[in-house]
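With one protein chain removed, the remaining protein chains of the complex are shown where they sit.
Take a look at subunit A:
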Amino acid sequence: MVMADLGKLNVEEPPPIWGSRSVDCFEKLEQIGEGTYGQVYMAKEIKTGEIVALKKIRMDNEREGFPITAIREIKILKKLHHENVIQLKEIVTSPGRDRDDQGKPDNNKYKGGIYMVFDYMDHDLTGLADRPGLRFTVPQIKCYMKQLLTGLHYCHVNQVLHRDIKGSNLLIDNEGNLKLADFGLARSFSHDHAGNLTNRVITLWYRPPELLLGATKYGPAIDMWSVGCIFAELLHAKPILPGKNEHEQLNKIFELCGSPDENIWPGVSKMPWYNNFKPARPLKRRVREFFRHFDRHALELLEKMLVLDPSQRISAKDALDAEYFWTDPLPCDPKSLPTYESSHEFQTKKKRQQQRQNEEAAKRQKLQHPQQQHSRLPPLQHGGQSHAAPHWPAGPNHPNNNALPQVPAGPSHHFYGNGKPRGPPAPNRYPPSGNQSGGYNQNRGGYSSGSYPPQGRGAPYVAGPRRPSGGGAYGVGPPNYTQGGQYGGSGSSGRGQNPMGGNRNQQYGWQQ
């Protein structure tokens, strides 16, 4: 099953049409996303009628030229071809509006725009998980996890680290297929020449302890930590390690996984920031205790993912062989999953957002509670700030700058890399003026804002009554899938219970 993927690396160049077609080959249907990277549109290829997502590469910073993140993303996606990795179909350009000396339209791509053309995907995992009234079944969670691990294994075998695995970067289409997206932070690695990589990657909540302790030599294990966090989040129905800053993030990790020492993690005491961050007193590992309501096999797998020492953390390949995926109920066939309504009414949504923001703002003024404490939105990571900041000034009037989630749980047509800055600009640790001097180029360019928190997962999760998810996860009540769930109505992100719906447990076998 796993091995079948190995041969898929496409070393052949695709036909030489890259960049030669104009964006006019597509009819833009509507804007479905907006972020620091520019806009994302749903579009139809005129000739074939195929629906795609067009992601515009932001090129307005003349001094920087073509964004390095875009170069990286394109060169990496060009060599990855897998059903669980978003496919970059081609790059198209739009002719500039300028005219040349003879008054003819200046048909060159440099003055127009560059668009990346992707498979169109209806949802992302975060948005889907937060739809009111929706709960994933066990076979469904297994199905998503299996696809996530299969895609990631493929990346790792091809020596690509994703470096930003999180729910909003896992896109899901209406056929239940999950694809890894947003490779703006990804990079190639080699086993023999690893080293000197930046540790300012991965959205905080999903960032592994070795990066938080300052490691600059790391490998695929960093992505596996993120996978563990997502896995637990799916079962637990909320993010498990929502730290507000690096220090708190590490503390949360240590509280859950115990404090590291030379016995369980040889070499940890020599990590660059170990002495700054080591806990005052030793802490016991409490993963089993915290997640005792999880199924035995799920817990067993999670334990192997949330291992502090990266060298002992389970690999994607081994995780795919875990009992969890091979015991009843088996992962279901993606095609058997229900389809969820997806809305592409960017405008409507924006209006709705605005309305919500106004309400929230009013509420906030009353409460005198300027910063939300329990948002599900992870803070920014460092890297994204330089380019991102100018586009999202911390001014009070910016529609996307509200300190409260703007988008109600629901339609999650997050597009490729649609990490809209829907969250607060996070703890004000990063000054809004991130202008870089001297041309030093930080890791994340302006066009892809994956470092931003995922789209609002409904209201801040207040410590309200949450339905214990794990115990019931094994199908106490088959969940329902509210097809036309009112997204946007209530601010509640609680996943309602609903006794309807069928058991989705299907015979496993959708993938060789």
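FYI, a residue touches a chain if its C-beta (ideal position, glycine included) is under 8 Å from a C-beta of that chain, and two chains touch if they have at least 3 such contacts; residues count from 1.
Operating definition for what follows: contacts and distances are computed from a predicted model.
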Chain not present in the shown complex, as UniProt names it (candidates "LANO_0F00870g1_1", "tRNA (adenine(58)-N(1))-methyltransferase", "Cyclin" or "AP complex subunit beta"): "Cyclin"
Residue touching the undisplayed chain, where the options are A:198, A:251 or A:336: A:198
Among A:78, A:304 or A:317, residue touching the chain not depicted: A:78
Interface with the unshown chain - residue positions in subunit A: 13, 16, 18-19, 62-66, 68, 71-72, 74-75, 78, 91, 108-110, 114, 188, 190, 192-193, 196, 198, 438-441
